[in-house]
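In this view, the complex is presented without one of its protein chains, the others remaining in place.
Then we have chain A:
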Amino acid sequence: MTRRYSALSLFKEGLAGQTGWKQAWRSPEPKPPYDAIVIGGGGHGLATAYYLAKNHNITRVAVLEKGWIGGGNTGRNTTVVRSNYYYPESVDLYGLAHRLYEGLSKDLNYNVMLSQRGMVNLCHSTAEMEIGARTVNAMQINGIDAELFSPEDVRRVAPIYNFSPDARFPVFGGIWQGRAGTARHDAVAWGYARAASRLGVDIIQNCEITDFIIEGGRCRGVQTTRGAIRADRIGMAVAGHSSVLAAKAGFRLPINSYALQACVSEPVKPILDTVVLSPGTGVYVSQSDKGEIVIGGGLDRIPSYAQRGNLPTLETVIAGLLEMFPIFGQLKLMRQWAGIVDVVPDSSPIIGPSPLPNLFLNCGWGTGGFKAIPAGGTLLANLLATGKHNDISRPFDLDRFATGRLIDEAAGSGIAH
């Protein structure tokens, strides 16, 4: 089994020629019954299993992943961690995730490489500055760190931005969150997998759900490509494929699936040490620890399950990037990819019971699931363990679409939904 990572274990392995490392998590055969099943081995699914074991002492848990863990959106995002949202409900949710991220490396005994390099949302007009001031006020009132940046402040954190007098997107200021930053996305999945496995969770890969087992009107398990697996508490955290599983379970969701693409340049010397988002260009950018410029933008225009993205959107993103940073004009793009995101009309996630009893939902994170992984896991684990909402997850129940209590974070989500 895995050992605890420490300076001493690193030193010993150094002396032993790095030959003694064991696999970080077990790969057991699925057992027929479990206390709980989590569908989806991405960040949210693995975190759910970990918190079920850690917070609720439920360790007979299976995580079922159709491909490989962290191979979906967890490995396809742009690694930004932040909590600069507007409404109190969202602040409770993303604030919880942000706080847990800050202690995650220690909690998991796995370095998720959280780098709190700060993030600025740019304002390009007087009107945008007024909205920016309103957002900063809301964040501060809700207890989230925020600062209204002047053009000089922006120049201090991003001197390579296009500040020329004829810039198409001049800087009037920005919204700054100093605790925002990036984390190593694969490490988040691997860290949760290792920590959950140590607590007894079975992580089962190459195991696709083909159907739900429904008896007496309740969900009692799942049929999979590796046989039937039963449990009376089932959570699903499958992002862009939530509608596909919902159809198997007999209900519909307020979700459209879109491709969201990103790309990285060749690695270069350190040149940008913060995260910069421009609502004007619809582009956000940071530099990875390896030196690559990591570039993200808006959704593709066409509902899609194709994990590749289309050319018109990529052109828009790159054009926007070069308006912001002409200096990047000589960079070569190294890779481009897309993940399938589950977009909800109010740009807030859906957490709560599904219309099928015993089946619980964690979906609808749209373009922003990565930053929320620790909170999504905590809340779905709580629902699976208790069958009930807590104060943080309650506002995000599916019933808000019938009651009309939407939490419209189209602006807070950052990228046009």
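The rule is simple: contacts are C-beta pairs under 8 Å (C-beta built on N, C-alpha and C of every residue); 3 or more make two chains touch, one makes a residue touch a chain; residues count from 1.
One rule holds for everything that comes next: contacts and distances are computed from a predicted model.
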Protein that the absent chain corresponds to, by UniProt name, given "Acetoin:2,6-dichlorophenolindophenol oxidoreductase subunit alpha", "Sarcosine oxidase subunit delta", "Cytochrome c" or "Amino acid ABC transporter membrane protein 1, PAAT family": "Sarcosine oxidase subunit delta"
Selected from A:Ala16, A:Ala127, A:Ile141 or A:Ala247 as touching the chain missing from the view: A:Ala247
Sole contact to the chain not displayed, among A:Ile255, A:Val285 or A:Ile407: A:Ile255
Option from A:Ile141, A:Ala306 or A:Ile327 whose C-beta touches the chain left out: A:Ala306
Contacts of chain A with the absent chain, listed as residue ranges: 241, 243-244, 247, 252-257, 301-306, 310-312, 345, 401-402
